[in-house]
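Missing here: one protein chain of the complex. Every other protein chain is in place.
Letters A, B, C and D mark the chains in the order given here, with residues in each chain numbered from 1 onward.
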Amino acid sequence: MADTPQIVMDERVKQISPMRRAMIRPELGGIVGTIAVFVFFGLFAFDSGMFNSQGIMNWSVVSAQFMIIAVGACLLMIAGEFDLSVGSMIGFAGMMMAIFGVTLGWPMWVAILVTFALCISIGALNGFIVVRTGLPSFIVTLAFLFILRGFTIFLPQTIERKTIIGGIREAAEGDWLAALFGGTIGKGFFTWMGEAGIIATFERGTRAGEPVVNGIPMLIVWALGLVVVGHVLLTRTRFGNWIFAAGGDAEAARNSGVPVNRVKITMFMFTAFCATVFAACQVMEFGSAGADRGLLKEFEAIIAVVIGGALLTGGYGSVIGAALGALIFGVVQQGLFFAGVESSLFRVFLGVILLFAVILNTYIRRIITGER
Amino acid sequence: MADTPQIVMDERVKQISPMRRAMIRPELGGIVGTIAVFVFFGLFAFDSGMFNSQGIMNWSVVSAQFMIIAVGACLLMIAGEFDLSVGSMIGFAGMMMAIFGVTLGWPMWVAILVTFALCISIGALNGFIVVRTGLPSFIVTLAFLFILRGFTIFLPQTIERKTIIGGIREAAEGDWLAALFGGTIGKGFFTWMGEAGIIATFERGTRAGEPVVNGIPMLIVWALGLVVVGHVLLTRTRFGNWIFAAGGDAEAARNSGVPVNRVKITMFMFTAFCATVFAACQVMEFGSAGADRGLLKEFEAIIAVVIGGALLTGGYGSVIGAALGALIFGVVQQGLFFAGVESSLFRVFLGVILLFAVILNTYIRRIITGER
Amino acid sequence: MTQPLIQMKNIEKHFGSVIALAGVSVDIHAGECHCLLGDNGAGKSTFIKTLSGVHKPTRGEILFEGRDMHFADPRDAIAAGIATVHQHLAMIPLMSVSRNFFMGNEPTRKIGPFSFFDHDLANRVTMQEMEKMGIVLRGPDQAVGTLSGGERQTVAIARAVHFGARVLILDEPTSALGVRQTANVLATIDTVRKQGVAVVFITHNVRHAMAVGDRFTVLNRGRTYGTAKRGEITPEELQDMMAGGQELATLESSLGSTV
Amino acid sequence: MTQPLIQMKNIEKHFGSVIALAGVSVDIHAGECHCLLGDNGAGKSTFIKTLSGVHKPTRGEILFEGRDMHFADPRDAIAAGIATVHQHLAMIPLMSVSRNFFMGNEPTRKIGPFSFFDHDLANRVTMQEMEKMGIVLRGPDQAVGTLSGGERQTVAIARAVHFGARVLILDEPTSALGVRQTANVLATIDTVRKQGVAVVFITHNVRHAMAVGDRFTVLNRGRTYGTAKRGEITPEELQDMMAGGQELATLESSLGSTV
Partner (left out) sequence: EGEKYILVSHAPDSDSWWNTIKNAIALASEQMGVEVEYRNPPTGDLADMARIIEQAAASGPDGIITTLSDFDVLSGPVRSAVDSGVDVIIMNSGTPEQAREVGALMYVGQPEYDAGLAAGERAKEDGVESFLCVNHYISSPASTERCQGFADGLGVELGEQMIDSGQDPAEIKNRVQAYLSANPDTDAVLTLGPTSADPTLLALDETGMAGDIYFGTFDLGANIVQGIKDGVIEWGIDQQPFLQAYLPVVVLTNYHRYGVLPGNNINSGPGFVTAEGLEMVEKFAGEYR
């Protein structure tokens, strides 16, 4: 029998320094972008109030919103699919909560739970159609974009004779589950900070004397929670490996014993879950559900994920990256307002940043994966 | 030397009947859909005015609109890319014509030509970025969706202090080029038909006695022209073969001597051209350009193309199919109005039709291409 | 002769109007290398895919140690100890070598109620196994996409050997490999066989088949054309069988000996 | 000896930090089959891609009939009479056989000022050429995706033969083929060579190389390892060269003869 010949390192490849190797990771684009964005606004909008406690809370909340849907979109995209119905799902979920909780008068926690169940089932249906027919998810979820939005307008109009249903805050008063989405935490701490003069207090109006920021909204808690869960799931579990495999090459993964269909359907469900969390937080904060909620959110989620370094075609990406993408997106959006840039130019900036981000990320990814 | 052994037909495959083979073509889904749609509305909306001269003109014009952008989107999609910036491009092109022709007061034909040049260059830029960086066209054109829309809002806002610029009809009066987009043809014939009582005439006002439909709008002429040109280009020319090849497998095509980059960039330019034609017809007909023109038209184009049987991933499709897809889309959209369906349910129908159409088309395609 | 590890009886497989397998029977014994030969499109890949759970046979039965087996999907086959290296590589270029190595068989470690992917173990095992095959990786987190074709093939085989306790199926593993890599793979087959594993080896190369095969089954147009034992058949006879029984005499004379 | 049709001198090709070719020189003569051999990753495909215009060499020169040549892209090479069948098939599964056959070389017919794709001619030629190769198509509009792998390979070769007036490059055309199909391809190479075409044939199979090759160049790690003429070298020597000069003696003894 042959003793296997010793194969040595290829002398035809230049070695990459360990320092460079440590830096080259999927999140790098996101990290660089985040630093760039903060430096930029630190220079041009520092005295606009963007970095006082209120300002920080301002862009944090916006970024947290993006983060919630970006986590779902990121995992789904890594699993090789994407979901254009996220925005419509947000509108639909909010409306269903309002119809169940206000119009039908169910206890709010029942309304919320039933809505979650309903939306996750729709996510599963999306996924089921995609894996069963082999159609591109672009088309299938585009169909659901229309279908869900149609129902979101049609149902309240038929049932309640209006397209905004209010009174949710009142209906949710004292509800244990609603408090998980609508409240804030750390109120005591912020009050103390306000008294100690660490953060500013209101000088005028009905709440003079209270601290300008009176707690961390649950929205932010959810966002961070989802990012952590998503990150651990993706990088530290067996299921995470399956997500990468399903997106990298579904056929190969299936042949290696990965239950690809289950993975994909689960990810569609998780995306729907994230959209519903988004809707629940929004409905509880604003107290009303409208038929126009969530418009274009699917694109915003995809943009955050792509800025965060994920590959549109699946199999590559990181939740931390997506979260940083959401942060960049939120900071830029709010920062332009703080900096006083003409607001209709926001879209132009967004487009340009998106282009630069993907070009940077492509470059990084090629180094990592040896893609050609 | 070996005489090459004679390989006979494989006995392990059932033969397909010639009849079935003749029917199985990319357009089949579109043809079946068209027939189904007309039968449906013939039954349910016949006496609603949908099939009188005015009604026919109505859905014809709407379908023609879809057709113009669908032809571009179809060829681009067959070449393996797609363009999400079509809608923004429509808004942008119209706005530029208005700014050049009205605000700056250039002769309308100069304004139109400069706009065409500008928009086609933007299309080329889109294409150039896509082929150069190898980024998915989804992302690149999404960036341009935002950038162009941003400028479409920003420019008139800054220059004219409003988001809508009117007075184009006046500026275009007597312009030879504008007439190519805004006028009608066959006036004499329609007048005769009106006099002969074949079609209805106006009952009052300054136009009393004239026929209600007084000619075929140039929009329809453009649509049919583009469909014919697109179809011939795709099926009967060498360039058409390159389009299929570029979309089927860019690498393989390149190795076989197909100038893939040129083909793709040209198709991006052609899509931009179609969008500009759309914008020109709209602007000339309505006499004003607004920042909200063309919203979501990119999806409508893609939907028409996909209903028409093209493959989202490129390399397969037909212009005739796309045109039928546009016809179906237009007839359904207007027909639902004629049939008096609750308008918020329109989207639900659209989504459901889209799903059915793609499932049917996938089935047909698998038979043709032996895809697995 | 002992009881075969796997008996496949009259397997048929239809894809719509295409009849890929029209009745194929093969026995596979432990510690033996069974070569599957045949023309392009004869149905070899389809046949082993029914064995590895990718396709469900339309008709026919699979006996594993005498008991009836039904694989719903590849996971079941893998769980039963059947490891497969498919013709079109089952590697995911964007993923790291160690993630690929353990794809579908991830080792887990419990921390409290949760079980986590045990990266340390995975990395260690991967480096070890690859070293055994004579390939030194830059690191276990190197993406498979950066490996050469031969190296990838080796990862796939190493993986199958590591997990494939009972049966190892190799679908044309050597077709794209250089001479040295081929020698390596053949040597590995030899080792594995001697460890008592049943090997199913598909190839178009008569010499590769003769080098390691114990038995040779030739498929032709979806049917078993015949089975022969090592020593009972000459390379030339085998070659004629593989070409579907056609004598390639004319070619031989002008181009010399067996191809 | 006559002037070579193509001389490639000291070709180097770098991809970023990867040095794929570190200086390779090869002469190609008309009417001769030149075999290119070597380990996986030796640079064979990269080398022929510089010849077929896919890659621009980083350094080195290509002389075509003694004149300096620069190919900006594959079209130029094709125009100069260099036809290539790439290792990873250059066929588009969704397109019909005749469209594939003429891809990049579409025959046109003028009607007025416009030139149209001449479908009739294309279909006729395709059917003829495929029949010559022994493959009867259902029709010229059958999609390539419905052909078996071997049939596709044959289309690619038929296409290259049909258009490749001067030089025909085949990158591992036989690696996935059955015995009969392989014999077919080798016979085709023989025919074409006798018609005065220069053939460049890449393979890992020593026997295939010996069967049709007139000269053999072995690449190793991006460099020319050596060139030999038919009759000057034994299969065993050639095999040792291909494995990078390592003697495979141990393997030989246990598994018998050349693989």
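We take it that a contact is a pair of C-beta atoms (placed from the backbone, for glycine too) under 8 Å apart; a residue touches a chain by one contact, two chains touch by 3 or more.
Keep in mind that what you see is a predicted model, and the values were worked out from it rather than measured.
Participant: Among the chains present, which touch the one that was left out?
Facilitator: A, B
Participant: From the list A:S85, A:T141 or A:Q334, pick the residue that touches the absent chain.
Facilitator: Of these options, the touching residue for the absent chain is A:Q334.
Participant: One chain is left out of this view; which of B:G123, B:G287, B:G309 or B:G351 touches it in the full complex?
Facilitator: B:G287
Participant: Could you tell me which of B:V62, B:A178 or B:V358 touches the chain that is not displayed?
Facilitator: B:V62
Participant: List the chain A residues touching the unshown chain?
Facilitator: Residues of chain A in touch with the missing chain: 45, 48-50, 52, 54-55, 58-59, 61-62, 65, 91, 149, 152-153, 157, 161-164, 166-167, 202-208, 210, 212, 282, 285-288, 290-295, 297, 333-334, 337-340, 342-344, 346.
Participant: In the full complex, which bits of chain B touch the chain not displayed? Write them out.
Facilitator: Spelled out for chain B, the touching residues are 48-50, 52, 54-55, 57-59, 61-62, 153, 157, 161-164, 166-169, 200, 202-208, 212, 282, 285-288, 290-296, 334, 337-338, 340, 343-344, 346-347.
Simple rule for what comes next: only the chains that are shown with their structure count from here on.
Participant: Please report how many Å separate the Cα centroid of chain A from that of chain C, as a whole number.
Facilitator: Here the centre of chain C sits 43 Å away from the centre of chain A.
Participant: Can you compute the centre-to-centre distance for chain A and chain B, using the mean CA position of each chain? Integer Å is fine.
Facilitator: Here chain A and chain B have centroids separated by 34 Å.
Participant: Chain A: which residues touch two or more other chains?
Facilitator: Counting only residues that touch two or more other chains, chain A contributes 1-2, 5.
Participant: Quick check on chain C: which residues sit in contact with 2+ other chains?
Facilitator: 180, 183, 187, 190, 246, 248, 251, 254 - these are the residues of chain C that touch more than one other chain.
Participant: Within the complex, which stretch of chain A touches chain B?
Facilitator: 129, 133-136, 138-140, 142-147, 149-151, 153-154, 157, 299, 302-303, 306, 312-313, 342, 344-352, 354-355, 358-359, 362
Participant: If we count contacts the way the header does, which residues on chain A are in touch with chain C in the complex?
Facilitator: Where chain A meets chain C, its residues are 1-2, 4-9, 232, 235-238, 240-242, 244-245, 248-249, 251-259, 311, 315-316, 368-371.
Participant: Within the complex, which stretch of chain C touches chain D?
Facilitator: My answer: residues 38-42, 148-151, 172, 175-183, 186-187, 190, 204-208, 210-212, 239, 242-244, 246, 248, 251, 254-259.
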